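Below is one structure; the comments refer to it alone.
All protein chains but one are shown at their positions in the complex.
Coming up: chain A.
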């Protein structure tokens, strides 16, 4: 794990979560250092999305510890967590059909030290500028994914929580998302990324956690991941 002088930006300890009586996370502990890109890898149903929902404060029933920027956030409601700098990019991209593209971008309040001005967003995502007065869901899947990413960058979020941003997108768009994540990292923003595409994960991330049946079964540095890519692909059944 890369040296961080100020401790991890996010530290999750003994996190368990339930839907009704069904337990889907079991004592999960992970850490994310300032400026890192860390992925959560695992089969469908492993509990990855649920983990992000817990971090965001959207999960109904869960227990355990979540420290963000050194303070315990378990008792904070979702909007307070967002304003501390958690930028949520949900698995369905969370684009509003009743909001225009620009409204989708400007809905969240600023939530970090350097929110991107709209001009920078449009410079980085020219397509969003062209379509800024369209309803959000009139965009293509790839454009909606860009919109969801652009939105949390505009917030100035310190830690992006991205749930399978590359799912179902063409290699070209996946490449663009990779570029954006690397740029985000260069500016010092941290990313926790859910990714089924192990190959893609290895091109952007510093470290990886492998999740299976609600447990962290392995924690790998990126070089270890690259060596074992084929084994892991088999394991994931992808």
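Here is the rule we use: a contact is a pair of C-beta atoms (placed from the backbone, for glycine too) under 8 Å apart; a residue touches a chain by one contact, two chains touch by 3 or more; residues count from 1.
Note that contacts and distances are computed from a predicted model.
Between the names "Sarcosine oxidase subunit delta", "L-lactate dehydrogenase complex protein LldF", "Branched-chain amino acid ABC transporter permease" or "Paraquat-inducible membrane protein A", the one given in UniProt for the chain missing from this structure view is "Branched-chain amino acid ABC transporter permease".
Among A:64, A:94 or A:141, only A:94 touches the chain that is left out of the view. Of the options A:42, A:57 or A:214, the residue whose C-beta touches the omitted chain is A:57. Among A:78, A:118, A:212 or A:236, the one in contact with the hidden chain is A:78.
By the touch rule set out above, chain A reaches the unshown chain at residues 56-58, 77-79, 81-83, 88, 90, 92, 94, 96-99, 103, 106-109, 111, 151, 155.
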